[in-house]
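Before I ask anything, here is the structure I am working with.
One chain of protein is taken out of this complex; the other chains stay put.
Think of it as A and B in the order they're written, each chain with its own count starting at 1.
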Amino acid sequence: MVDSEHTGSRTTRILGIAVILGLIALILLGFFGAPEDDEQRDAVRMIFVHVPSAIFTYVAFTVTAIGSVMWLFRRSIWWDTVAAAAAEIGVLFCGLTLFTGSVWGRPTWNTYWDWGDVRLVTTLILFLMMIGYLSVRSLGGGERATATRAAIIGVLAMVLIPIVNRSVEWWESNTLHQKSSLTDGNLEDLTLFTLVVGFVVWGLFFTWSLIHRFRISWLERELRVRDLDQALVERRAEGQEHEGPPV
Amino acid sequence: MWADIRLIAGKDLRIEWRSRITLSQVLPFALLVLVLFGFALDANRPVLDAATSGLFWIAVLFVGLMAVQRSTAIETTDGARRALLLAGVEPAAVFLGKALAVALQLLFVETALVGGVIVFYDASIESFPLLAATCVVATVGIAAAGTLLGALVAGVRARETVLPILLLPVLAPVLIGATRAFDDALGTVAVDGWAWLGLLAGFGAINIVLGALAYGVLLEET
Partner (left out) sequence: MSIIRLHAAVALIGRFPALAGIDLEVGAGEVVLVQGPNGAGKSTLLRLCAGLLRLESGTGEILGHNLGRDRPAIRRSVGLLGHDTALYDDLSVRENLDFWAAASRCDASAVASALDRLGVAVRLHDVSVGLLSAGQRRRVALAAVVVRRPQLWLLDEPHAGLDPSGRDLVDVLVADAARAGATVLLSSHEVDRTLDLASRRITVAGGTITGDIISGDIVPGDIVGGSSSDVG
């Protein structure tokens, strides 16, 4: 499907250029276009990175969850490869979400970590679970065993996240924490527009990364299949050295 | 099915009884953790009071990890996993039996730990039913999730270090819920402990179902 020299193609080149252009637009709009927030001043510009990152973290992990289910029920290796690629990208975006959330918090509420932010805490636990997903994938063993193990973790994470969210929410409401006021305000037109641009850019970047990462995994897989054929030949050759008398 | 569950649980518990590991190693470890927390918090009475529930459940989580490691290790030594496959026992029964054995061992240690917090942290039980119910429900969840994940990493190198990474985030809601319920039961904070029990029950149910379904696939393919 792809020239095995590199994983690029017309699609990814177009996407890639769109991402770069979009990023430039986002930076310009973000820094010079959108107005300052009265309370948070410049820190609010984090929103243009933090929110899209968060949204696409969940998009990525949803893809992983779907892929996990498709592996378990249909043994679709294509879906398993997609799930793994999406998980890697998701962990990246998740880390970015947590980091920007933390950096945003410092000047705003004078704290690097806000235990009172339900979404943030839930995202942290999700982050840890998906790190677990990735470490399970690197445990070794056959292709099927790895896929099955990872898929079970993927499904477990998907099913447990609502419970995690609910428990953090209840915990949060029972303890006296300050709440994060993310969607509090009425967003001005230009801020809203910039946010939308952010979503679009992140979406393009997600797609671009997913395609590339998938193709790398797929090529690796094809290599392994070719290795297996080679290994079979070598294995049979072992036998030739030990042939007994003619039957 | 129920007979198989009893068979597996009985086997695990009998092995445990023979080796006395829970009694001679895990239990002292759990109590030691409580004592160490006491040292760390400088026996500062108000802090200790407020933190009792949390410290109790953290100790339980550590004990749970150990119990699950042991439970999994029993089957990986000497090809027992393969033999279980050959024997044709219903995988769900193996899962439920092993989880049951882990849960019972955990409950045993928790009983001792309750004694521990009463003695070392001067805790007083306001609602015994809530306390007992929390222990049972939370333990079911811990045992189920632990047994499932233990089977997932069985037969893999570095299994001892991967299991905590997988299990502890999964058990986060249990820690949150059980601690709050204990706060109510010990009278340290005014929360509705019984509401939290519902959440814990949900967690337990999900893990039991998932574990029963996934155990077969894991035995077969990994």
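Going forward, contacts are C-beta pairs under 8 Å (C-beta built on N, C-alpha and C of every residue); 3 or more make two chains touch, one makes a residue touch a chain.
Because the structure is a prediction, the values reported are computed rather than measured.
Residue B:Ala80 is the one among B:Met1, B:Leu36 or B:Ala80 that touches the chain not shown. Residue-wise, the contact with the chain that is not shown comes from A:Ala231, picked out of A:Leu28, A:Val196 or A:Ala231. Listed by residue number, the positions of chain A touching the unshown chain are 140-144, 224, 227-228, 231-232, 235-245, 247. Hidden from this view is one chain, which touches chain B at 4, 7, 11, 14-15, 18-19, 74, 77-80, 82-89, 220-221.
Just so it is clear, only the chains that are shown with their structure count from here on.
Averaging Cα coordinates per chain places chain A and chain B 31 Å apart. Those residues of chain B lying in contact with chain A across their complex are 148, 152-153, 155-158, 162, 165-166, 168-170, 172-173, 176-177, 180, 191, 195-196, 199, 202-203, 206, 210, 214, 217-218, 221-222. Remark: chain A residues 72, 125, 128-129, 131-132, 135-136, 139-141, 144-145, 148-149, 152-153, 155-156, 159-160, 163-164, 166-168, 170-171, 174 touch chain B in the complex.
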